[in-house]
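Heads up, one of the protein chains got dropped from this complex, but the rest are sitting where they should.
This part shows chain A:
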Amino acid sequence: MSDVLAVADHRRGELRDVSFEIVRAGRELAADLGGDLHLAVIAGDTEAFADRLSLAGVDAIHTVDAGAEFNHDLYAGATAALFEELSPTAVLMPNSVNGLDYAPAVANRLDVPLVADAVGLAYDGGLEATREMYGSKVETAVEVSEEPFAVTVRGGEWAAVEETADVPVETFDYEFDESASGARVQGFEEVGAGDVDIADAEFLVSIGRGIEEEENLELIEELAEVTGATLSSSRPIVDNGWLPKNRQVGQSGKQVTPDVYLAIGISGAVQHVAGMKGAETIIAINTDPNAPIFDIADYGIVGDLFDVVPALIEEFN
């Protein structure tokens, strides 16, 4: 048998989007391999999750009833045990933050090769995965000459499967003593609350690494003021402490859907794009004509923000 085992992702009672996307990735790979797609649902209300994940293309769902939330020892242990039980050719896990916290341990424990953050998968006698390198400037093909293998898949790269089906659900018994785990989740905290909610803004002027120095932020603040825009930023600006966390757009920040998103000096890393691609109109100013932000922009200016932004301020003064 050349089956595929995929693992769902959830948090605080909600399945995450990548759970529905990994079903598509897994189904396509299982079709190439000529095997079944098994889906693992670990921790939380597994019954409800299994019900929701009874999707077209899934051949079996395996629930692991242990713990309320993600714990990497549980996920790594249960996934590896299920792998031993099913002997699949491939195990797919999400390249989410939680995926980063357990998938490498699964691969190591099973002594199988790991391809991380795949954006494409094909199998024709061997796995060929597509990955990005150098900050998404290039794509690469990597071939894996050993089986079985492990892959983490990037969220947003496969269309979610929505069509439901009647999928058999089996309980997989896995003993887990959370108190014995060396890493114990104590709770969650929402960060970035503040006076402004950038998620509500209709017009965001967003600044990235291209601003170079903290004092240059004044220029962008002036632009925001004369245009009545709300100021937001990509991750490095918040990392530097130049703007508070509640201004950060991206995977680990806020998801925004303004009418206009003006990205200034932002290259468009995948984590940033995940937070702003829902904007109705995207306008980018960047010196690098190959910056990935232009791939999703409706309007582009290849130019120096220190020339363009003062001229733009002048337009509205």
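The criterion applied here is as follows: contacts are C-beta pairs under 8 Å (C-beta built on N, C-alpha and C of every residue); 3 or more make two chains touch, one makes a residue touch a chain; residues count from 1.
The rule is short, and it goes like this: contacts and distances are computed from a predicted model.
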Response to the item:
Omitted chain per UniProt, picking from "Indolepyruvate oxidoreductase subunit IorA", "Iron-sulfur cluster assembly protein", "Electron transfer flavoprotein subunit beta/FixA family protein" or "3-isopropylmalate dehydratase small subunit", is "Electron transfer flavoprotein subunit beta/FixA family protein"
Worksheet entry | Identified contact with the non-displayed chain, of A:D32, A:D65, A:D101 or A:E221 | A:D101
Item to complete: Out of A:L114, A:A160 or A:L219, point to the residue that touches the absent chain in the complete complex.
Response: A:L114
Discussion item. Just to verify: which one of A:D65, A:E178, A:E221 or A:D288 makes contact with the chain not shown?
Written reply: A:D288
Item to complete: Pick out the residues on chain A that sit against the missing chain.
Response: 11, 16, 70, 72, 76, 95-98, 100-105, 107-109, 111, 113-117, 128, 131-146, 149, 152, 182-192, 202-203, 227-229, 235-236, 238-241, 245, 248, 251-255, 259-260, 262, 281, 283-284, 287-290, 294-304, 307-309, 311-312, 314-316
